[in-house]
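Written out below as structure tokens is the structure these notes cover.
Missing here is one protein chain; the remaining ones are kept as they sit in the complex.
Right after this comes chain A.
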Amino acid sequence: MIEPSLALYGEAFERVGHLLDELLQTTHARYTLLVDRKGFVLAHKEALWAPRPPSLDSIATLIAGNAAATSALAKLLGESQFNELVHQGENVGLYVEGVSTYALMVVIFDGSAPLGRIKLFVKKTIGEVAHILEQEANAPKPDLKLDGDFSSSASALLDDLFG
């Protein structure tokens, strides 16, 4: 295993979703995502008033790529990694902060959300999310029954798709 791999499910997933929702309300941001460092979306929430977000997969991939690149940069400068990244455009901004070693918290906001407020509440939320992730990482994994049947139905699917 290259990266600590974490799956969110069941109650933990609900709790993280709830925290993301709260964060949206307190900060008035558009979207919040929890992305793992490989670029997979673990959880995401959108404000009801916000326009439809761009492809979340693309966002997550670019954020993870960007975080990986900046942490390589941090290492060159003698830091283990940069904890927070802010990108501010004319109308829309992006705030990214690492959640322990597992994930990245992403907040996308526009002019209606003050950056200071976002930073403040993200830090608060991250503490709670990190706690949940920590518990998940130590919890026993549910038994995933992927047996020979899985292989054969997977390869049937591949035959279907690729001919």
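Here is the rule we go by: contacts are C-beta pairs under 8 Å (C-beta built on N, C-alpha and C of every residue); 3 or more make two chains touch, one makes a residue touch a chain; residues count from 1.
Quick note on the criterion: contacts and distances are computed from a predicted model.
A single chain of the complex does not appear, and UniProt lists its protein name as "Gliding-motility protein MglA", one of "Electron transfer flavoprotein subunit alpha", "Sulfite reductase", "NADPH-dependent glutamate synthase, homotetrameric" or "Gliding-motility protein MglA". Contact with the chain not shown here comes from a single listed residue; of A:Val92, A:Leu120, A:Ala137 or A:Leu158, that residue is A:Leu158. The chain not shown here touches chain A at positions 1-3, 5-10, 13, 36-40, 42, 55, 57-58, 61-62, 65, 68-69, 72, 142, 144, 146-151, 153-155, 157-163.
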